[in-house]
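Every protein chain but one is kept in place in this view of the complex.
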Amino acid sequence: MNTAASTNHSAQIKSYLMVFGALLVLTVATVTASYLRLPAVLGLMVGLAIATVKASLVAAFFMHLKGERLLIYGLLGLTFLFVVFLFTLPMIDMSAIGINRMPYGGANAMAAPPPATAHH
Amino acid sequence: MNTHATTISGHNPEFATTGIPNGKLGIWLFLSSEVMLFATLFTSYIVFRTSAAAWPRGWDVLNVPLALVNTLVLISSSVTIVMAYAKTLERDQKGFRLFMGLTIALAFVFLGIKTFEYRSKFEHHHYPSSSIFYAVYFTTTGLHALHVIVGIIWNSWLWHAAAKEWDEWWFPGRIEYAGLYWHFVDIVWIFLFPALYLL
Amino acid sequence: MPETAALSHHGQDRHDAHKLPWVNKYVFSIDHKVIGLQYLFTSMFFLLFGFMLIMLIRWQLAFPGKPIPLIGGLLSQALAPGGIITPEFYNALGAMHGTIMVFLGIVPMGVGAFGNYILPLQIGAPDMAFPRLNMMSYWLYVPGGLLMLASFFLPGGAAQSGWTSYPPLSIINPGQTVWLVGMLFLIFSSLFGAINFLVTGLNMRAPGMSLWRLPVFVWAQLVTSVLLLLAFPPLQAAAILQFMDRVAGTSFYIPEGLIVGGQALAASGGGQPILWQHLFWFLAHPEVYVLILPAMGIVAEIIANNTRKPLYGYKEIVYSMFFIGGMSFVVWAHHMFISGMSPALGNFFLVTTMIISVPSVAVLTCLVFSLKGGSIRFTTPMLFALAFLPLFGIGGLTGLPLGLTVTDIYLHDTYYVIGHFHYVVVTGTIIALMGGVYHWFPKWFGRKMNDAWGRVHFWTTAIFMNGIFFPMFIQGLAGAQRRLYDPTAQAHNIVTQPLNIVSSVSAWLLFLAQIPFLVNFFHSIFKCEKSEENPWRATTLEWACPSPPPHGNFDKTPHVYREPYDYSPEGYLSDWRPQHQEAGARP
Partner (left out) sequence: MEKLINNYGWGLPVAASTVAGGIDFGIRIIHVAMFVIFILWAIFFTYLLIRYRRMDGVKADASHGRLIWSLAPDVVVLIFEISLIVLYAIPAWSRIKIKFPTPDESHNLEIVAEQFGWIIQYPGADAKFGRRSPALVNASNPMGLDPEDPAAKDDVIGVNELHLPLGKPTLVQLTSKDVIHSFFIPEFRIKQDAVPGMKIPVWFEPTKAGQYELGCAQLCGVGHAIMRADVFVHEAADYDAWMTRQRPQFSPQE
């Protein structure tokens, strides 16, 4: 019922172990990278890039997504499309209204003029 | 029925018009919803983090070595469960029991370390209510731990059921689906670990 | 994993159904038909209950501060001293009306009841893909509903922060914790249901049932399930965060420096109230389509059947539903134009909102054009389906000034919104669901509902529904705000206050108009004339098995030979040719 059943088991197991090795290496890499104390944005990008590679390895080999049916790809594609909306739109909004964020009694209004000042 | 001239092309035992077994399609649908769940938590994490006045760096307040060990534990458990599945396909019940047992044991190790970590946080009076950072930390890792617990229950049930259902045709499928879930739990941690501890 | 349950269990059940103990047959049943009926009865109860809540509110709105006659004395003194409801109770009634109607009434009826019963039959399946999961969905829905009901009697009372549960109000108000827990139950119920429907619809189709031979109702259920599956988890996460705010003292939605009632709120701060709105509406806008798509499916079935001709633009309808489903994930913030969200982002959501209206127009147009060239039978279900078209049309049209950023500045949070939303959901969805009940009643119980009383029910219902909601447009344009305990406390509502009385009286009459329906419904289950197997002479597969279908549905798996609506085929004597009938079997 699965590709694994028909292919050579030992080759399959070998690929699992190789992925395991790669995951270990990448884990060590991500921890090492953190010791570089990179600035937040760069660190975020490096950290998430490594995590994405690791997650893809797990998905492709352990979850047998490699060679999976088109329908499953379609489903995951749709999910990730909505994930993109869910990520980007609220984040764009939150960063755009960041200038309005002010705790009660924070800096007063004149210190933070409204975004645009063209009028009439 | 009487007036309906029907040709019956026999019973369709798999009920899988798409060619993907029901269980597999079901588990992938479930995982898609889980992707949305954790994606929402990540969105919130990024929103809180970018808008926070002060956000501590993970290594200053959290125990990175412990979390590193936990990461290795969880990755290893992902390997053991995929091995358990391979053994099921090879019809090696002993091997299956060994690797599934290891998976469950590693999950317990993960939870044990997590408990230790939580407890030391509480001892230092860091609670979810302490700051938005701890709120995010406890909520996301707590929800992940909940998924680990569900995985333990699921895997233990399969370990137990193997004795009776080993020769049923559906058994390998059940291991595969439990494995898919467990790998997903692993993937979530793969993202949580750098996001909370390393960035 | 539970796929096996479908098979192994099914194998036994099919033959042993009559041997099952009563409790497994009717209470913890795994038969999709029993579960469908369980959903039907439970959701009918909740719809009536939610309706009763709003009838109390309607008294307060029509005659603010006057004691409620007759039943006022029956209410607890804490909620309604002297029969006059308190503002707390008023807010609780409003919040629970919305929650119960949407999450416990309409969705469980449109998806849980109709979907569960009809979808497997229409694709020729013996049951759902995961019968046990199906049972679990129902049994998660019930405790969710009971929690919501129980919350009225718990110390904090029911939730008082609107069905939208906007923080920080929802965090400092009593009652919201139970609401959140209840919602988590309902979310899980819907998620499991959605998975089940998708797997069933994709995988359990009878031989020959290709995707383009699926009835529109099945397509509607499938798109709905995708929406439930992918839109609910964000609310789930958001609800968990709000739950943490309430019980663990976190500040996900609480900014720093809050002063409540003159006292500084003890919270660490750093939260974002608007984030909740984003996450809530990320679910709640697709949720609107969860409410409306099954209704469109039902209407399409009834129209095709009663015009005795194929549906006009079948593929256009299906593609439009796909498009609606996909787009519904990027329009959510049109609920937030004036929420403090970035105004520039408002323009983006304005454009997406206008785009999504086009496929809705397309569906409606196809349904209207389906009438052309037909031989229209004005049966009771058809009356409901026909009423759906103009009334849903009004609901859709009045969405226009609300979706437009500029006019929404004025109309947002006025009665205009309530009118618009209820035209879509009540005169749209509920009318369609009622039509569906009349249409499939013979399938469910093997008997037909009384037709004359059905017509009485239809005309009274349609008139009173308009009587309730049309005045709201006038009130909204005149500036009347929603959710006011005493509408006369502010000047903008005083001139149009008589319309509140019109709405309220219509609401009570609408309730009375449901009595013939309920009597007819329950009487017909036991007493009315036995119906034929296929009384409507419909072509889809649910009519290819006995009514009500036995355990396992079909004696033999049907084979499908053609498109779903082969009515009045050319060169054919009778005006219908079922999907499972072999070509040329009956000239």
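Every chain is named by a letter (A, B and C) in the order it is written, and numbering of its residues begins at 1.
Note that in this section a residue touches a chain if its C-beta (ideal position, glycine included) is under 8 Å from a C-beta of that chain, and two chains touch if they have at least 3 such contacts.
Keep in mind it's a predicted model, so treat the numbers as computed, not measured.
Asks: According to the contact rule at the top, which chains on display are touched by the left-out chain?
Replies: A, C
Asks: Using the document's definition of touch, tell me which of C:Gln221, C:Thr250, C:Thr398 or C:Ser524 contacts the absent chain.
Replies: Here the residue in touch with the unshown chain is C:Thr398.
Asks: Would you indicate which residue among C:Ile376, C:Val456, C:Val502 or C:Ile525 is in contact with the undisplayed chain?
Replies: Hidden-chain contact among the options goes to C:Ile376.
Asks: Tell me which residue among C:Pro126, C:Pro310, C:Gly428 or C:Pro442 touches the hidden chain in the full complex.
Replies: Spelled out, the listed residue whose C-beta touches the missing chain is C:Pro310.
Asks: What residues on chain C make contact with the chain left out of this view?
Replies: Counting only chain C, the missing chain is touched by 86-88, 91, 94, 160-162, 166, 168-169, 172-173, 255-262, 264-265, 269, 271-274, 307-310, 312-313, 338-340, 343-344, 346-347, 350-351, 354, 357-358, 361-362, 364-366, 368-369, 371-378, 386, 389-390, 393-394, 397-398, 400-401, 404-407, 409-414, 474, 477-479, 481, 483-487, 489-492, 494-496, 566-570, 575.
Asks: For chain A, enumerate the residues touching the unshown chain of the complex.
Replies: On the side of chain A, residues 97, 100-106, 108-110, 112-120 touch the unshown chain.
One rule holds for everything that comes next: only the chains that are shown with their structure count from here on.
Asks: Among all chains, whose Cα centre is located farthest from the one for chain A?
Replies: Most remote chain from chain A, centroid-wise, comes out as C.
Asks: Does B-C or A-C have the larger number of C-beta pairs in contact?
Replies: So, comparing the two chain pairs, more contacts are at B-C.
Asks: Chain B to chain C: how many Å between their CA centres?
Replies: 33
Asks: With centres defined as the mean C-alpha position, give me the chain A-chain C separation in Å.
Replies: Each chain reduced to its C-alpha mean, chain A and chain C end up 35 Å apart.
Asks: Where in chain A do residues touch two or more of the other chains?
Replies: 71, 78-79, 82, 86, 90, 94, 101
Asks: At least two other chains touched by the same residue of chain B: list those residues.
Replies: 18, 20-21, 25, 29, 32, 35-36, 39-40, 43, 47, 51, 173
Asks: Which of the residues in chain C come into contact with chain B in the complex?
Replies: 1-4, 6-8, 125, 129-130, 133, 191, 194-196, 198-199, 202-209, 229-234, 236-238, 240-241, 244, 248-252, 267-272, 275, 279, 533, 544-546, 555-559, 578, 580-582, 585-586
Asks: With touch defined as at the start, can you tell me which chain B residues reach chain C in the complex?
Replies: So the residues of chain B touching chain C come out as 1, 3-13, 15-18, 20-23, 25-27, 29-30, 32-41, 43-44, 47-48, 51-53, 127-132, 135, 138-139, 143, 168, 170, 173-174, 177-178.
Asks: Note which residues of chain C are touching chain A in the complex, please.
Replies: Going through chain C, the ones touching chain A are 202, 226, 230, 234, 255-259, 269, 272, 274-275, 278-279, 282, 329-330, 333, 340-342, 344-345, 348.
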